[in-house]
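With one protein chain withheld, the remaining protein chains of the complex are depicted in position.
Let's turn to subunit A:
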Amino acid sequence: MSNSKAIAGAAFAAPAFALMLALLIGPLVVLLALSVTDYRLGALAVNLVGLGHYAALFSDEVFQRALRNTFLYVGFVLPGAVFGGLGIALLVHARIRTRSFYEVIYFLPVTSTLVAMATVWQFMLHPSLGPVSAIFSAFGLAGVDLLNDPDLALGTLAMIGLWQQVGFNMVLFLAGLSAIPRDLYEAAALDGAGGGADRFLRVTWPLLGPTTMFVTITSTIAAFKVFDTVAVLTKGGPLGSTETLLYVLYLEGFQYFRTGYAAAMTIVLLAFLIILSVIQARVIDRKVHYA
């Protein structure tokens, strides 16, 4: 019996193992190998460059700027995505009849095709035809071109990113809020927690801690991987002010075909993602002990 189970297990797992090798492990090994060569797609001769590419990344102004822009973008999106999501969830959670109405509206951007909605945003932000600039000029800010001003473009993309992400976080926070037992609020009231703010600080906020941490990490990873809006709306411009990590990686690897260099860049990207995921795993572990 247990022998047949072992055979079945191996048979069921074998195809998945094969896919792992072909689509994950194999590519990673190739990536590491490429990152120490000067390979370019179509090149006839390949030379080892050792860690040259990694060293070059540190002095590559474009890469450094992309790194700065990406962190800046995360910094713009994160507070709004986390606290905005929490705030909306708190308000929506208290609603009874209109709860699903708000849920639908705030979640709509998460479900929709970002490329399509980005073109809509582009039109909305059009300096002469869009409604946003009409509203801006009504407030005496005529001629503001949000996507073509080097000082404003990255912030504008961050606003669009926030618009897209906040509903996702709202749903996660709503799930967290529903998991808080009602009697805890009653107990807090008996202990003299009076107003709404008091209840929030003594019960809601501490119990939402794990959810908040989780939302923070997932939002960071999501913002870190910003690509669609850059590719559709700014192509890294104006003056490189919206070049982000993934966009530069895409250009190096699939437009300029500097394969070896792009491979090194990918390894750096993976390192960032692994660090974030390790933090995330720690957070989830802590949640288990907490609950």
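Quick note on the criterion: contacts are C-beta pairs under 8 Å (C-beta built on N, C-alpha and C of every residue); 3 or more make two chains touch, one makes a residue touch a chain; residues count from 1.
Following the convention adopted for this analysis, contacts and distances are computed from a predicted model.
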Expected UniProt protein name for the omitted chain (select from "Sarcosine oxidase, alpha subunit family protein", "histidine kinase", "ATP-binding cassette domain-containing protein" or "sn-glycerol-3-phosphate transport system permease protein UgpE") would be "sn-glycerol-3-phosphate transport system permease protein UgpE"
Using the definition of touch stated at the top, determine which of A:M117, A:A153 or A:A223 touches the missing chain. A:M117
Hidden partner chain, touching residue among A:G26, A:G50 or A:P181: A:G26
Tell me, which residues in subunit A touch the chain that this view leaves out? 1-2, 4-10, 12-13, 15-17, 19-20, 22-28, 30-31, 34, 41, 88, 91-92, 94-95, 98, 100, 102-117, 119-124, 129, 131, 134, 163, 167-168, 171-172, 175-176, 196, 210-211, 214, 218, 225, 227-228, 231-232, 246, 249-250, 253-254, 259, 262-263, 266, 269-270, 273-274, 276-277, 284, 287
